[in-house]
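We show some of the complex, not the whole, and keep each chain where it was.
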Amino acid sequence: MIPTGPRPTSRTPDTSLYERRESAVRSYARSMPRQFARAHNVWMHDNQGGRYLDFLSGCSTLNYGHNHPVLKQALLDYVAADGIAHGLDLHTDAKAAFLEALEQLILLPRGLDYRAMFTGPTGTNAVEAAIKLARKVTGREMVIAFTNGFHGMTLGALACTGNAAKRGGAGVPLSHVAHEPYDGYHGADVDTAALLERRLADPSSGLDAPAAILVETVQGEGGLNAASPGWLRRINAIARRHGALMIVDDIQAGCGRTGGFFSFEGLGFTPDIVTMAKSLSGMGLPFALTLLRPELDQWAPGEHNGTFRGNNHAFVTATAALRHFWSDGRFERDVARRAALLERRLDAMAAEHGLSTRGRGMMRGIDMGSGEAAAAVTAACFERGLIIETSGARDEVVKVLAPLIIDDALFSSGLDILASCIREALALPYGVAAE
Amino acid sequence: MIPTGPRPTSRTPDTSLYERRESAVRSYARSMPRQFARAHNVWMHDNQGGRYLDFLSGCSTLNYGHNHPVLKQALLDYVAADGIAHGLDLHTDAKAAFLEALEQLILLPRGLDYRAMFTGPTGTNAVEAAIKLARKVTGREMVIAFTNGFHGMTLGALACTGNAAKRGGAGVPLSHVAHEPYDGYHGADVDTAALLERRLADPSSGLDAPAAILVETVQGEGGLNAASPGWLRRINAIARRHGALMIVDDIQAGCGRTGGFFSFEGLGFTPDIVTMAKSLSGMGLPFALTLLRPELDQWAPGEHNGTFRGNNHAFVTATAALRHFWSDGRFERDVARRAALLERRLDAMAAEHGLSTRGRGMMRGIDMGSGEAAAAVTAACFERGLIIETSGARDEVVKVLAPLIIDDALFSSGLDILASCIREALALPYGVAAE
Amino acid sequence: MIPTGPRPTSRTPDTSLYERRESAVRSYARSMPRQFARAHNVWMHDNQGGRYLDFLSGCSTLNYGHNHPVLKQALLDYVAADGIAHGLDLHTDAKAAFLEALEQLILLPRGLDYRAMFTGPTGTNAVEAAIKLARKVTGREMVIAFTNGFHGMTLGALACTGNAAKRGGAGVPLSHVAHEPYDGYHGADVDTAALLERRLADPSSGLDAPAAILVETVQGEGGLNAASPGWLRRINAIARRHGALMIVDDIQAGCGRTGGFFSFEGLGFTPDIVTMAKSLSGMGLPFALTLLRPELDQWAPGEHNGTFRGNNHAFVTATAALRHFWSDGRFERDVARRAALLERRLDAMAAEHGLSTRGRGMMRGIDMGSGEAAAAVTAACFERGLIIETSGARDEVVKVLAPLIIDDALFSSGLDILASCIREALALPYGVAAE
């Protein structure tokens, strides 16, 4: 049973509590000024009875939707039975079940051999662990990251992040990372992998030998730029040739968002290290993971640790998600079909307005040409009950990150709203090509 | 109804799954080789029927014990009702309830005026946010931390951490932090606050003007060193005099562990910034908080962010914990009584063997003189079903971090086990004074 | 009267003293194992009666040849009269005369308005001062340098240097500098200035806003790569557009080596800061200078200092050199004629062997394709009494840095030796195209 559509609330609630007691650093709450009470499947409900269709999915943290019944029941059962909630990094039944599911349902079927490192349960912790390990294993300091890359906000991960406003918050210079041009950065005619190879092969280029090359296959925050398989394979070969580890940051693009469990499946290379977070727990619970080739597992016990590195509630929901969605190929086929629908619809919108699209799989958007135009679109969508956000260096890309489990018809209805809001926004004077 | 005592299991379970699929970085699981299934109150149960008394409490993450019935029920109700599990930093009913409880039950009664910044839900994220803000507000880079301090494992927080093995994992030099001697570090005769004042007042000392002084009132990982109130006040005055912010890292010492909700209550000073995590959610769920004086809230929206910075499940349990434990003075009185019991018992053990004790409140330990002796104690305890760990530069302090809600009689029984294991360990040839 | 030609000595002298008492860091002495006693004009004489034609000129430090009689006499007179040898940065007659000559003979005729900062008397000190000032004036940390750039060996300048072997000596990571591709680095089809502009204009490129762009117009150590005037103008415009200062490191290319007193004369832009050293004293005495636009002169007194920052002997010889060589256009015309001769002869050698040439003015070389081939050429030259060295990322370029005052016929004879040695070397099996 699909609800007929969004029913947003128009009244902005009293926000004095937040102004008084929550830091000014809050952000999403500013463009979506409602107070949310509950959520189910693709719907978020505010505390005034409003209902919103979620095309943001917690920035790809809720790939299976909100409170998926299977995951929710698994969690309820676990908590009711006094399952371990917190056990540092002790062995627990919940962790064992997760590791078994990861091995049986994900790694073995894909011919991958990784060990799981449970870092602190946020993506930035997973990235910090990955680059620490790469530096330790190689004995080198430099990490190569890419233009428009986003990898987190703690100091090590932030140094790998491209965004100047985020970087400026560090308060100290960010070091030991070089940002190289991503695929397509200098236009279709310039092979940026060749530029990188040239510099690494040159003993006088000033680019120090790297410990790692850290890359997203699709840049979630950086504007949904999707690297081509060939470029990724070349980067992988460059890493290998120059003694660097290749780290794929799959925090946003993984867990089905681009089709497979990993975003690099079928692209012809295998990363040395993979970072996961966001949709890993399946239900939005904090959880992160750094996967590493066994030969690289040169950690001393406790050399990287953290209080919450074994979030057992997340083990439970993550295991349920792996079993429910990844035991056979049905989910992947569903996602592929929806991704094709999304591509078709976005291409049509772009063609209608002379715009261009970005992305891959269920991680796609439309480049509105300016942050102002994109903001006008997302604001109009929100007024109609569609939660959707922007991405990119200037927030110029409207990104569709719908739950992967969304009903096709409802997905289409949501995209209708988007198409309509783009049309309206382009009628406004933003200096972008109108139809 | 108190169980009569621990009933540990002697068989070590098959660990091949962990060896195959979990990184070698795991640590606690090595000294406590069991697989745990469930936990309640002060008890942890392994999957072979064994029962263990928990004197570790997730390193002070489970101050209210495991799966406290009030908190557990609140979580079950919330999940069952499709409460928002993940909503980025959107306003939610759960967040509003938490902020209200924080304001009404914690801040206002203590005359404190802070804003809450929800960082990524780990302590290290909260510390990174705190030092970023201090650097931004002051325009300075240097942070002063202390010998034996522990503040986390991401690059910014790790630079503030004293432990050489942890620091060595960084793979890059750790910069922009100076470690100054903590209270008592150079013996009772040297006032280390005076040493610091001397250097900060000297324009040629080589110590750059600091953005912040970051301090634990009791050093949890560093050996349960408790700073005197006078020293902390002097440090606070030094910070003020030299234009630096004072950050109290209350991640381990807060939430009742040293008696009050904050470890600095009643000590005669108010920090500019406070970091919280560990027991904040009350049930062991990942949750962290950076509290800051409103004048310091100079963040731009999203300048420091993160996917999981609003862990709504944790809001729910944290709110329940605040209401249940901090609405009146009963809990604090109970903790004070247990702390006095702990002090008395540890003093007796120390006197018996010519050892010394450390710590404050329910965060105390006994210095065994060497890591070997301390490890012998904790291993013997584990064999008898008592989960207890070490702390300190050389892991030489056996630390008692029992749940704060432990029944007095049971607490005493647990301490009997400890006393007995110390006696046994000291009979072994570890070069420490025997009775 | 020109001597008829080199008369090298074949015996290598006893080097036990050097092995015993001089550090292994010595380098040129290894490939030219003679002990030199005296030198005059273009000739160096060893202590066994051998005579060598100098095509190295102290890496462009002896543009006016060895012990030029006018400079030598000025120094002898000054010393004999008890002229100030060392006076910290006190005003001296010698300094005043230098500043006057600099103003009258160099700055005013070229319409340049700079102030002179006398740094420690080495090029690396001048570069350190330049980047310090740029960071101070702009309040930014990042400096953009280029692939194959060489700027010195102290930590600040070394961070700007591209060579991996030199960088590796730092022992700490080199930070706060990004190395961007120099003109032509990615082939003739890629405009590397456009690549840089793209990244600086992108708020998410990860390239922090720069304090300065530091560039050599011809890369002396990096392989005699000469930037095109258009590229340099574009770089200058980029610096201006993005609030960065443009620093031209003219240490090797200045003082007539590329034709004018400054290497950037007539190229259509004016740097904000210029660093000078090497041939500045005219006689090979240690002397360095940082020229800066008056508006940038925001130094506090003594904010950058050093014991030897007023080398008065060098003031004397530098003033004599300015007066003797730069009072009229004769010297520049002579250099232009010799540069044309050099270009013609190197082009012919390159054409003969299918090789390519590099450089500009009297700073040119021939790319032998490999360091081995180039070393074979320079070794053969030395055996015939011609002192000549290599340059480039792999030491693959044989560089001709003859004294600018060399007699045309003698220059031609020296080039004959070079041509002949190239022929010989290419007959050896080095894997380069033979004739």
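Note that the chains take the letters A, B and C in the order they are written out, and that residue 1 is the start of every chain.
Following the convention adopted for this analysis, contacts are C-beta pairs under 8 Å (C-beta built on N, C-alpha and C of every residue); 3 or more make two chains touch, one makes a residue touch a chain.
Source: prediction; values computed, not measured.
*Asks:* Since every chain here shares one sequence and 3 of them are in place, how many copies does the full complex have in this file?
*Replies:* Copy number for the complete assembly, per this file: 4.
Heads up, the rule we're going with is that only the chains that are shown with their structure count from here on.
*Asks:* On a CA-centroid basis, which chain has its centre farthest from chain C's?
*Replies:* Of all chains, B has its centre farthest from that of chain C.
*Asks:* From the mean C-alpha coordinate of chain A to that of chain C, what's the distance rounded to whole Å?
*Replies:* 50
*Asks:* From the mean C-alpha coordinate of chain B to that of chain C, what's the distance rounded to whole Å?
*Replies:* Chain centroid spacing, chain B to chain C, equals 59 Å.
*Asks:* If you average the CA atoms of chain A and of chain B, how far apart do the two points sit, in angstrom?
*Replies:* 31
*Asks:* Could you list which residues of chain C touch at least two other chains?
*Replies:* Residue numbers touching two or more other chains: 173.
*Asks:* Of all residues in chain A, which touch chain C in the complex?
*Replies:* 141-142, 145-149, 161-165, 167, 173-179, 181, 185-186, 190, 194-195, 198-199, 202-209, 222-223, 392-394
*Asks:* For the complex, give me every residue of chain C touching chain B.
*Replies:* That would be residues 172-173 of chain C.
*Asks:* Which positions of chain B touch chain A when the two form their complex?
*Replies:* For chain B paired with chain A, touching residues are 13, 15, 17-18, 20-30, 32-40, 44, 47, 56, 58-59, 61-62, 66-67, 72, 75-76, 79-93, 95-96, 99-100, 102-103, 115-118, 120-125, 128, 131-132, 134-136, 141, 152-157, 159, 165-166, 168-172, 175-176, 211, 251, 277-278, 283-286, 290, 292, 297-308, 311, 313.
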